[in-house]
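Note that this complex is displayed minus one protein chain, with the remaining chains in position.
Labels for the chains are A and B, by order of writing; each one numbers its residues from 1.
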Amino acid sequence: MHPVFPFVVAALLFGVGAYGVLVRRNAVLLLMSAELMLNAVNIVLITADVTIQRTLKPALPATGQIFALFVIVVAAAEIGVGLAIILRLYRLRRAVAVDEIPLADPLPAGAVLADDGLDERS
Amino acid sequence: MSIDLLAAALPAVPLAAALVGLLLPMRSRRLPAILAIGGAGTALVLAIAMVIRGPVETAEGVTIAEFGDLAVTFTTWADGTAGLVAVAVGIVATCVQVYSVAYLHDDDRYAPYAAQISLFTSAMLLVVVAGDLIPLVVGWEIMGLCSYLLIGHDRKLPEAPGAAVKAFIVTRTGDVGFILGVAILGTQAGSFRISDVLTHHYSAATLTAAGVLLLCGVAGKSAQFPLHTWLPDAMAGPTPISALIHAATMVAAGVYLVARLFPIFNGTALAVLAISASITMLLGAATAMAQQDIKKVLAWSTVSQLGYMAGALAVGSRGPALLHLLSHAGFKALLFLGSGALIHAVGSNLMTAMGGMRRSMPTTYITMTIGLAALVGLPPLAGFVSKDTILAAAHHAVSAPGEVTAGHEAGALAAGAAPLWAAWLVWIAGLVTTGLTGWYATRLWLRTFFGASAARHPHEPSWLMRGPLLVLAVPSALLGLVALAPFIAERLGMETPEPFETEALAPLALATLGSLVSWYTWRRTSGADPILVVPGRRVLVAAFGVDSAIDVLVVRPVHALARAVKRADELLVDGAVRGTGKGTVALGTLLGSAHRAGLPRAATAVLSGALLIAVAIAVGVGQ
Partner (left out) sequence: MTVADVLLTAIGAVVVGSALLVVTTRHIVHAGLWLVVTLTGVAALYLVLTAELVAWVQILLYLGAVVVLLLFAVMLTRAPIGARDDLDRPRWPGVLVGLGTAGSLAALLANAYRWDKIELPAAGTAERIGEHLFRSWVLPFELVGLLLLAALIGAIALSRSGDE
């Protein structure tokens, strides 16, 4: 087996995921693209597990696979929280397009930046 | 590690009285009065004891603090001069305290007032007996503080706060030089002990610098030109305070200091002193001629008489200067207390409100006549002898230059005498001033006690006020004769004077001439103010415009500078602070708006940044 094949697949998958994150507007699609990137990482881990077990004296066997498992679990947690945030956003704004989220919300009173506290004119 | 207890007790007793007195309730009267009179009286007794004991060797003293190589010590210097000046201070202080009890009978802040006088007395006595420069400076500065407090005592007078501030600032201006001079002397000699300072060998330049710097302080305290302007304004204080300041404490300190440190002053410093003294005596006497306020006349007269003392020192005669200091303390205190009695009776400071007081106030009349005669210098009163010895010394310096004069044998330093022209200056100015003094003293006498009475029901004050007048009349009358006795003359370091030389008649003749002119004018104009016939009296009333000159030359530039500094402070310093704040906020807002990118742009930026870094590393590592 040539490890270069799965590695290149992982690299391409990561690129596709990055493209998706940058281009997609819908938050759900954004999460899907993030999942693609995570999967690319997992492929690298699994392949490295096989490859490095062969080439190096293993101190901790099956490390790559265990890391992959952890990544999957973390991905599950991430998707859970991410979806909760998306639902909340949808409930607040009736939209889930990430570039429609207004960022310059009026700040609460008392945190006005223009007041430097030095002016004695007031 | 020993100290002369008698001399140390001299300032300590009034100090204790002052500290206790300051703690008393403000409106209490009996206890503060007892304390104050007791303190001053005890000091007087101690001073007399010191004179009787005679000069003692300067004790080693105690070390107060050590700063590296320099030790601040406290020793006392109880020579004959110190004892006599202390007696004068004690007499005047006691008289003033007694007098104040009656004079301030309805004042609601008598207790702190009496305590402040005690503190003032204590500070002056500290200056008198201090054997080290640092305690001397301490006493010197406490006097400045007390003069400020006491001149500003009467809060109802509109000019009192300004006068107090003026006295404080003007004397403080001189004190800057004084402290610098003390620092130069002390650091060069490695000790602040006066005996060490006097025996240390300084370079000529150091001596000149130190001497002139010390003279700044002397000019401030002793009201020498051009720092004399505070003294007439200090009349805003209660009359006993004027007596205290003018007679025995504040103004005497400068003269006493020059006499004490006399060997320090070399020819240059003495020339400076001579110029200042000559201007001071002429200007003071001329201005005194034109004043309407009786206290102002006496104040300018003090300025003029201080010029005499300084002039005597400038021609190298320490003894006559000190003798005049003592006699002036007597008769000027008497005159001020007498004028206080007049003001008390009439209710006004102006001489136009007085007149014809001779009959209604005989005690005041007689005692003040003695005081004025002493001021003019009529024989055999105190002023005659002291003034005559000064002019004799000046004449001596003029006629026999090069001879070592009376003051110089004591010092280990070979300080040069003042140049000849300075002696001429002092002598001529002194003679002219004698005539002017005769004129204005007579004017004061005539306008107050003779002529038509302008006051309703004037009456003699209580015995508390009359007593001090009588007491002070004694030294005013007799001090001159007593001073001829070796007991006093030796202690003052004088050669036994011979006042009845031929040239001694010149000042007497001039004084008589001045008096006669004044009397003749008064007589011819049937009781009008003699000043009305003097041309250019506006200049005299304005005291030759020194105040205006100082206003133009110093006060306004300082104000302008202060405004400029304030503006610079507002614009530059505050501006920098505010600018920093505003700039930071603006930058932060800018950065915040840059950060406020939407998620897509932020993600793009992060990912492309990471990519660029990776490429850069790859390229870098690849090479």
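As a convention for this text, a residue touches a chain if its C-beta (ideal position, glycine included) is under 8 Å from a C-beta of that chain, and two chains touch if they have at least 3 such contacts.
The shown structure was predicted, so the numbers you read here are calculated from the model rather than taken from an experiment.
Looking at chain B, the residues touching the absent chain are 600, 604, 607-608, 611, 614-615, 618. For chain A, the residues in touch with the chain missing from this view are 1-29, 31-33, 35-36, 39, 42-44, 46-47, 49-51, 53-55, 60-66, 68-70, 72-81, 83-88, 90-91, 96, 99.
Just so it is clear, only the chains that are shown with their structure count from here on.
Centre-to-centre separation between chain A and chain B, using Cα means, comes to 86 Å. Chain B makes touch with chain A in their complex at residues 577-578, 581-582, 585, 588-589, 592, 596-600, 603-604, 607. Considering their complex, residues 18, 21-22, 25, 98-99, 101, 103-104, 113-114, 116-119 of chain A touch chain B.
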